[in-house]
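What follows is a structure written as structure tokens; I'll ask about it next.
One chain of protein is taken out of this complex; the other chains stay put.
Should a chain be cited, it is by its letter among A and B, assigned in written order, with residues numbered from 1 in that chain.
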Amino acid sequence: MSEFESHLLSELTGPLQDPASDPVAPLQNRRTFLARTSVLTLAIPGVGAALAACSQSGSTTSDTTHQRGRDTSRHAAPGAHNSDSRLDSAVLKPGHHPGTSATGTATAGAANVAFHRWAPELPPLPTGTTQQIHFHAREAPVRISDDTVVGAWTFEGDVPGPIVHTRVGDTVEFTLTNDVDIPHSMDFHAAQIDPKEAFKSVIKGQSLTFRFKPKYAGAFMYHCGTAPVLMHIGSGMFGAICVSPREPLPPAKDFVLVQNEFYLADAANGTRASDYQKMLNTTPDLVCFNGRPNQYVKEPIRVKVGDRVRFWVVSAGPSHPSNFHVVGEQFDTVYLGAPPANAIHGVQTFTVAPGGGMIFELVCDVAGEFPFVNHGFGHGQKGAIGLMVVEP
Amino acid sequence: MSEFESHLLSELTGPLQDPASDPVAPLQNRRTFLARTSVLTLAIPGVGAALAACSQSGSTTSDTTHQRGRDTSRHAAPGAHNSDSRLDSAVLKPGHHPGTSATGTATAGAANVAFHRWAPELPPLPTGTTQQIHFHAREAPVRISDDTVVGAWTFEGDVPGPIVHTRVGDTVEFTLTNDVDIPHSMDFHAAQIDPKEAFKSVIKGQSLTFRFKPKYAGAFMYHCGTAPVLMHIGSGMFGAICVSPREPLPPAKDFVLVQNEFYLADAANGTRASDYQKMLNTTPDLVCFNGRPNQYVKEPIRVKVGDRVRFWVVSAGPSHPSNFHVVGEQFDTVYLGAPPANAIHGVQTFTVAPGGGMIFELVCDVAGEFPFVNHGFGHGQKGAIGLMVVEP
Partner (left out) sequence: MSEFESHLLSELTGPLQDPASDPVAPLQNRRTFLARTSVLTLAIPGVGAALAACSQSGSTTSDTTHQRGRDTSRHAAPGAHNSDSRLDSAVLKPGHHPGTSATGTATAGAANVAFHRWAPELPPLPTGTTQQIHFHAREAPVRISDDTVVGAWTFEGDVPGPIVHTRVGDTVEFTLTNDVDIPHSMDFHAAQIDPKEAFKSVIKGQSLTFRFKPKYAGAFMYHCGTAPVLMHIGSGMFGAICVSPREPLPPAKDFVLVQNEFYLADAANGTRASDYQKMLNTTPDLVCFNGRPNQYVKEPIRVKVGDRVRFWVVSAGPSHPSNFHVVGEQFDTVYLGAPPANAIHGVQTFTVAPGGGMIFELVCDVAGEFPFVNHGFGHGQKGAIGLMVVEP
């Protein structure tokens, strides 16, 4: 196993769950659980000892489009931070809540955070053929409903992160700066690029830049890829990158819906943290479109009769699909792959895989109020319901 | 938020699950749980206070095909029944079982209910271009196996409700009459119609009529859409509406298979009620085709060598997909969207989303006994197994 592979090992896998623990059994004693988890992490061969390939310099650039194979990273020095051990340290630090996202600044100032509706409109394409994007990995309390604040790990302070809109063949030049103690990284599903370089973990105060040209149109997920990935997605580090084809799709009202799950624990300062054990159990407390349960029931999406509506649906998970359906409507087109090809027609509901994305289109022939839901109702009922009002 | 949206809010979302509760933990104390649920319902902003848009008049008609936007409903008067609070009242009424379907007449006379095999044959298309259908929302004990009777919420007294067979462009004129205390409604996935009018809740003794012309062929779900939808589907209020294309599909033996889950609690009178907490946990006790575990093992579907067999598979859920497979056979055609287009060929197993439907076809080249199953065997093993006998 090469040095790189050793690095990547810890990046990807993180601690394996203890096979001896019963994931269904309630945790009687968090202290016991954590003691065991800690021992296990060290006990799993190759994981405890591996160091993460975290960037140690102020800024590195990986441009795989024009300079394939060029190694622009500085390798982890002996004693560099391990994403796993860092996480372990963080969760075991006195005053923090173990096995959760209640780290560092995730819960600070929660009481003062206001609720805001997450705007679902697809932003217009930027002018020019190169788009520069700079995200910061931040911890932040996010108010997801009037009475619930989540201590989240975020891109740019919100869950989901900002919508990226680009076009096949245009260039995205992306920079990640990490503002927090735990290492983070960025994985764009729209990029064909060496993840060992482009998607590697960045430690506090450091930045990493890479460039890519999307090859396929579609609704793609992005997320933090640092181990354990489950924890990083589950704590809020995900979003959508929407890639339009070179030939524009038919005119439509375009909306982005990113479905995710929240797994909640108690936490400091009145916030709810994200609970890793619940993530491993795949038992979410809430399932949402764009990070807030039922937000578009209260403040619906609004279109007009005659509009074509295009939903860019991304299933961020971390674990469950979106079984996307619009009550009272049918999709005239669902793109299973890259539009404008790869379409099926006359669809009531289709499954978007966790980690996947699909585009759903319908034409508003009828005025009215049309709920959009995850029709897997054990999850839909936990908050994955919105409302599209079609005005006459 | 408009008055309508306020109404719809309670219609759709129902009580959110308590994020503080661990969905995996066994319920130590039902009384405590219900007390908390009750408080939570009131505590969720906008939900506790909203009134359902229940029909107050004897009969209303919504015809969106010819009279789009015409508002034919009578709006809920102050003090009208709230589907949520009604449900709360019902479940908290002394002598009833909380958080379950053991309401009103759901469990009455269970001992005398006989088991009957649910006929899976697709009924022929009706003559004429307009079909009038009248369903009653009823509570009924349904014997799903020799030793199990479920206290169900139903359309027309059985689970699933009756198969509806219609044709693209023909008119379905549907009337729902509610015979019971809890409000109910009807959501046809084959209809493009304003759900605020057509799919709204109907209270006891009232009726609602609407008309639609299916635009796409396929196997569609119907279900009660009253909040919480999870509870209404999970308690038995679902079925299939099969829409044939204008040009008939190739001659075949047509069977309708509606997969659903049962979540069972103890109940009065020797019946099993449907348990809402288990539904939220997505942990079914039984998974069935057409409402009875393994019924077609005991009394198989019978066809002959040379027959083309067409399965209209609907995943009613409420939560899990059907991973449909026929042992010893392969599907020459699976329609992912509306037939006769949108087909893939040479398929062993395909996932039908909960809330979705697909058509699976095969040709019986070989005589024998061919099990059809949900190949997600953790669920298949709970009763989603049947048998197709191909006679020489």
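The rule is short, and it goes like this: a residue touches a chain if its C-beta (ideal position, glycine included) is under 8 Å from a C-beta of that chain, and two chains touch if they have at least 3 such contacts.
The model shown is predicted, which means the values in this text are computed figures rather than measured ones.
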Touching the hidden chain in the complete assembly: which of B:170, B:254 or B:329 does that? B:329
Touch as defined at the start, partner being the missing chain; which of A:271, A:319 or A:333 qualifies? A:319
On subunit A, what residues meet the omitted chain? 1, 4-5, 8-9, 12-14, 16-17, 19-26, 43-46, 64, 68-69, 187, 189-199, 215-218, 220-221, 225, 228-230, 233-234, 279-282, 317-321, 336-338, 341-342, 351, 353-357
Residue positions on subunit B contacting the omitted chain are 24, 26, 145-148, 262, 264, 266, 272, 278, 281, 283, 285-286, 293-294, 297-300, 305, 321, 323, 325, 327-330, 334, 336, 344-351, 365-371, 373, 375-383, 385, 387, 389, 392
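The rule we apply is simple: only the chains that are shown with their structure count from here on.
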Centroid distance [mean C-alpha coordinates] between subunit B and subunit A, Å: 32
